[in-house]
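Note that one protein chain of the assembly has been removed; the remaining protein chains are unaltered in position.
Our next item is chain A:
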Amino acid sequence: MSTIKSLDELKKIRAQMKSATELREKGQEIEKLVQVKVSMGTCGIVAGARETLDGLMEEVTSRGIDNVVFTQTGCMGYCHSEPTVEITLPGQDPVVFGDVSGNRISEIVERYIVEGELVDGVIPVAYKTIHE
């Protein structure tokens, strides 16, 4: 890094570097964030889950939404509807969306993450896990 010559420059660098520790700061208040999990089993990857994840991140970034964290997960078992994405809004139960690609990416961000209203193509949770 080159020399910092003023408080303003320091502030600029701080803004640039914010992202370096952002994930950790967000993590301290994870229950207040929107958590997006993209299913990345073999089936998911083949169906384009990688593009879905990138698309969701791009969509969120371009809208300036900063309360979303992304994780990837293994096959959720809904291979028939890949790519699948599980979204947990703060204080709500997780909802799984199927066939998330193309226009559905912006639709889900716009209507579910921003507005909180359900979008077609929700997969009902069909099983329990030992962690519940």
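As a working rule, a residue touches a chain if its C-beta (ideal position, glycine included) is under 8 Å from a C-beta of that chain, and two chains touch if they have at least 3 such contacts; residues count from 1.
As a working rule, contacts and distances are computed from a predicted model.
S.K.: Given the choices "Beta-ketoacyl synthase chain length factor", "Cytochrome bd-I ubiquinol oxidase subunit 1 apoprotein", "NADH-quinone oxidoreductase subunit NuoF" or "4Fe-4S dicluster domain-containing protein", state the protein name listed in UniProt for the chain not shown.
M.R.: Of the names offered in "Beta-ketoacyl synthase chain length factor", "Cytochrome bd-I ubiquinol oxidase subunit 1 apoprotein", "NADH-quinone oxidoreductase subunit NuoF" or "4Fe-4S dicluster domain-containing protein", the absent chain's UniProt record gives "NADH-quinone oxidoreductase subunit NuoF".
S.K.: For chain A, which residues reach the chain that was dropped from this view?
M.R.: On the chain A side, contact with the omitted chain comes from 1-7, 9-11, 13-14, 17-24, 26-28, 30, 33, 35, 37, 40, 57, 60-61, 66, 69-74, 131.
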